[in-house]
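Just one protein chain is left out here, and the rest sit where they should.
Letters A, B and C mark the chains in the order given here, with residues in each chain numbered from 1 onward.
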Amino acid sequence: MTATITLPEKVEMKKTREGFGRALVALGEQDPRIVVLVGDLSESTMVHFFAEKFPERFIQVGVAEQNMCGIAAGLAAMGKIPFFSTYGAFASCRAADQIRVTVAYTNLNVKIAGAHGGISVGPDGATHQAMEEISIIRSIPNMSMIVPCDYWETYKATLAAAKHVGPVYIRFGREDVPVVTGEHTPFAFGRGEVFAEGRDLTLIACGVMVYEALRARETLATLGISARVVDLHTVKPIDRELIARSARETGAIVTAEEHQVNGGLGGAVAEVVVQQSPVPMELVAVQDRFGQSGKPAELMDAFGLRAKDIVVAAQKVMERKRARG
Amino acid sequence: MTATITLPEKVEMKKTREGFGRALVALGEQDPRIVVLVGDLSESTMVHFFAEKFPERFIQVGVAEQNMCGIAAGLAAMGKIPFFSTYGAFASCRAADQIRVTVAYTNLNVKIAGAHGGISVGPDGATHQAMEEISIIRSIPNMSMIVPCDYWETYKATLAAAKHVGPVYIRFGREDVPVVTGEHTPFAFGRGEVFAEGRDLTLIACGVMVYEALRARETLATLGISARVVDLHTVKPIDRELIARSARETGAIVTAEEHQVNGGLGGAVAEVVVQQSPVPMELVAVQDRFGQSGKPAELMDAFGLRAKDIVVAAQKVMERKRARG
Amino acid sequence: MSSAAPGAAELEAAHRSGRLEWPVERLTAKALDIRRDIVTLLSKSQTGHSGGPLSCADFGTALFFHELNIDPANPRWPERDYWHFSIGHVTPVIYSLMAERGYFPLRDLMKFRTFEGHAQGHPSAHDTPGIEVSAGSLGQGLSVCNGVAMGARIDHHPRRIYCVMGDGEQQEGQIWEAAMFAAHYRLDHLCGIIDYNHKQIDGDVEDIMGVKPLADKWRSFNWNVIECDGHDIPGILRSFAAARAHGGRPSVIIADTVMGRGVSYMADDYRWHGKPPKPDQAETALQELGTSYAEWSARLLAH
Partner (left out) sequence: MSSAAPGAAELEAAHRSGRLEWPVERLTAKALDIRRDIVTLLSKSQTGHSGGPLSCADFGTALFFHELNIDPANPRWPERDYWHFSIGHVTPVIYSLMAERGYFPLRDLMKFRTFEGHAQGHPSAHDTPGIEVSAGSLGQGLSVCNGVAMGARIDHHPRRIYCVMGDGEQQEGQIWEAAMFAAHYRLDHLCGIIDYNHKQIDGDVEDIMGVKPLADKWRSFNWNVIECDGHDIPGILRSFAAARAHGGRPSVIIADTVMGRGVSYMADDYRWHGKPPKPDQAETALQELGTSYAEWSARLLAH
């Protein structure tokens, strides 16, 4: 099931978090077990849509992320499907111990929504730009994690998270980002999607970097380089088969993520690659530094998270591929 | 500076945490800025040695790891060199947000001692067997991390952590483990040590797995395979040069760690390998599952963390190396 | 000694679903059994915690054999009350209560903390039927109970929820987050029980990190506070009844206890927080408790 995605010149812009908020309402209508919790961030995480429709299944916890995580666990133990939501920095760090022991070790059906992932959070600065969630969450057994690329994929990821039995973390962002997929683009939890075919190398991206990868592919094509683009929305469990196949078929990989370079998507892909089919890789990511204030676009530029940075990495990886013969 | 280590048939056994506890006393004598904090685990973390000698620089915080981390930050802001100590699970998870925002973002001179790392913790079971620290800590900018292999190396790692300006996490274990190094074995923060030379592949290990790697090397030698053994005690900043050189020179790598497979030492090495010199790798680690109660030795066996498991991985990686020609 | 070999009737009764509401004398006798179990299983395992389990034995017995509406044969019985030990390290008393009440055979206690057994060092939902949520990291349990209580409210279910906490554990901030929440949402079907044994790992609670005045703290967090002698079974039963009767606010029972209670050389000594008695020490303890290791381990292994 492959969706070939060609971007129009001007793409629609929409918030991923809105996809989350709208999907919760759809879920609330379908399934009475859905309960939504928030830590004093109803509008930022866009759970206010759900709160308005289902006040009796909406729980305001105040500024207490540890407690919120535990409450979600207790609800799950009673058969509910709780989604708890706060900024990704606090979801993944402030509640890390609660996620590990209470949620993951028990393997409870808790869904964690981490809003404001990535440098594109903008003016709030470093503390609010969550960029360690992939490393933290994927190290914890039983956890699954999805990093959707746009409004529609976040919408689908939210539905998929509710359907999957077990703890799932969904990471999304703050700003309007390009809408790359459509309502009917295939989405399967645990499976990467090939968004565009290519022979010379594979660009594997998650989150907003999927858009940048698609744009990079256009530029690369003009340089005579044919790039496959994989949307690896589910970073855990990771689609080993697709990664291995891409490594074999294209012989080089560039990963792209709005996340720290250590232990993130790039690391996850590298782990598969060295074990299955070692090929040259380049990792486009935040280079182990904290974020800062600025406009989202400025920061994406400054932190090297643009299509042009992917192009540079792709050229580099192609050279390395050629050098190996 | 290479120390060639040959193990006697029967090695001395000693606790890594004792190396930590003893080093703190030595540090306390040398440097009045050293302050030690504990969260109601004085004997388990062996800070009681320090507490007895320097009661005025010892701070009991009770069961409050978040607060402990913040207090350490405040002390560091006032020019102290605070070490705070608790079990690794709580150091890395319960205080993750405090480590990220207060300690690491400020880049404070806080030292974090995570005791009871790994499955070898034994009968306490999963909650107390910390196996996610490497992934969590190395994703946070400004953090350094050391996973020493035995008593002496923990001793030296503790001194090195105090000397390095900036936040450092030291991970050590609970049980008596083989003493592999001696008082005078070289140790340099940020640099891996080649403990034994080899041509065919490199075993890169940290913590107690260094001993298992050295034993594995002996077995591999009898099978005609010559393995280099690298003690990669500093997992961040990682010794890229040594990893790249080992990949180039031996053409295959097996990593070994008492830690989850996702994002740990294996992942860190894989990230370097794919970017510098892609070669086949196998990762000996806990396969993304929680621990359980049992005797340490039983668990090391059951979770595949023995010399024999490294041997199997080495044979596998050698086959893959050969298959590539 | 009469209780050493449980009769069929007793076992049948113990396994019955619903609230047992045993009289004081039976509870007292059962609490003695629980202490014997604890010492015996710790002597066998040679790893685990002695002090806290012994201080929890009396109110634990009152909880399991009088108060709780549960069906051990069917741990997920929809009508059940929910119980949770936030102090996961007191597994010796948790498992003993569970086994005596019929969740699993008594003989499983003799595999405590082993590779083969299900009785993990800290409570594991993955391993032990009847443990609903795993624990072991302090301070998390009351939040879980908040969630269970909110779930019951959403479902209009009359479930009651009981959460056992430690006094050292009161130092964890998450407890106070959870306390604030429960009062805010008026979770009067939630009842906390604090094992106020005045000790924690490194010493006296008041020396390590004082929690006094504990009752005032909970009152200022808008809870109904009930103080009692945690070894006086009639007083404990009255406290449970008072909690049950109190509407509009969650209740917390601050049970004044003695760490290591029931074994003379352990009593009130924090050094017994986390270690088991050696076999000879266990024998002394079991003699004090009116039995012997041989006798009591045989009882456990027989069931």
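Just so we're on the same page, a contact is a pair of C-beta atoms (placed from the backbone, for glycine too) under 8 Å apart; a residue touches a chain by one contact, two chains touch by 3 or more.
Predicted, not measured: the structure shown is a model, and the values here were computed from it.
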Left-out chain, listing which of the shown chains it touches: A, B, C
Options C:174, C:200 or C:224, residue touching the unrepresented chain: C:174
Residue of A:5, A:35, A:73 or A:126 touching the missing chain in the full complex: A:126
Omitted-chain contact residue, chosen from C:110, C:190 or C:211: C:211
Which of A:40, A:176, A:197 or A:218 contacts the chain that the document leaves out: A:40
Those residues of chain B which, in the complete complex, touch the missing chain: 35, 56-57, 59, 61-62, 64, 66-80, 82, 97-98, 100-102, 105-108
Sites on chain C contacted by the missing partner chain, in the whole complex: 139, 171-177, 180-181, 183-184, 209-213, 216-217, 219-222
Touching residues (missing chain, whole complex) on chain A: 38, 40-44, 60-64, 66-67, 89-90, 93-94, 122-128, 290, 292-295, 298-299, 302
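Operating definition for what follows: only the chains that are shown with their structure count from here on.
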Farthest-lying chain, centroid of Cα atoms versus that of chain A: C
Chain whose Cα mean lies nearest the overall Cα mean: B
Distance from chain C to chain B - Cα centre to Cα centre, in angstrom: 37
Centre-of-Cα separation between chain B and chain A, whole angstrom: 30
Intercentroid distance (Cα basis), chain C paired with chain A, Å: 42
Residues of chain A whose C-beta touches two or more other chains: 97, 100-101, 105
Shared-contact residues (touching 2 or more other chains) in chain C: 124, 126, 134-137, 139, 173
